[in-house]
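For this view, one protein chain was removed and the others were kept in their places.
Then we have chain A:
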Amino acid sequence: MGPIDLQSVQKALDARVGKTQYVHLETTNGAYAAHREEGAMTVCAYIRNGRIEFERGTIVGDGPYRVGLKMQIGWVYAEGLTDYEVDEKGRLLMAGYDSEGRLAIALELSDEPFAM
């Protein structure tokens, strides 16, 4: 994984338009957020292997970046993305890491289901 290159990611999104995709979307502030800081709330959400098809996918921003996937009847959206790779399985992996190397958000697209 390396810093997001806008054009490369846009190309990878365009290549997936109209194709069935498995999506992994998550955001988290860590399971110990409320334990470490009183008054803080631990939050996390993730969808693994949601099956979607989008008609338009766009990456925007100056870094960290935002990605929106427009589906026929809805949207998938992620903000705070910093790094990406198209891995050896052809999957588009995008993530937002903070300065400590901790993952804060991930948005991934694959032709095949992600491993469980």
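By definition in this document, a contact is a pair of C-beta atoms (placed from the backbone, for glycine too) under 8 Å apart; a residue touches a chain by one contact, two chains touch by 3 or more; residues count from 1.
FYI, contacts and distances are computed from a predicted model.
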*Absent chain per UniProt: "Bacillithiol biosynthesis deacetylase BshB2", "NADH ubiquinone oxidoreductase 20 kDa subunit", "Spermidine/putrescine ABC transporter permease" or "Hydrogenase large subunit"?*
"Bacillithiol biosynthesis deacetylase BshB2"
_Interface residues of chain A (partner: the chain not displayed)_ = 1, 24, 26, 28, 30-32, 35, 38, 44, 46, 83, 85, 87, 91, 93, 95, 97, 100-104, 106, 108, 114-116
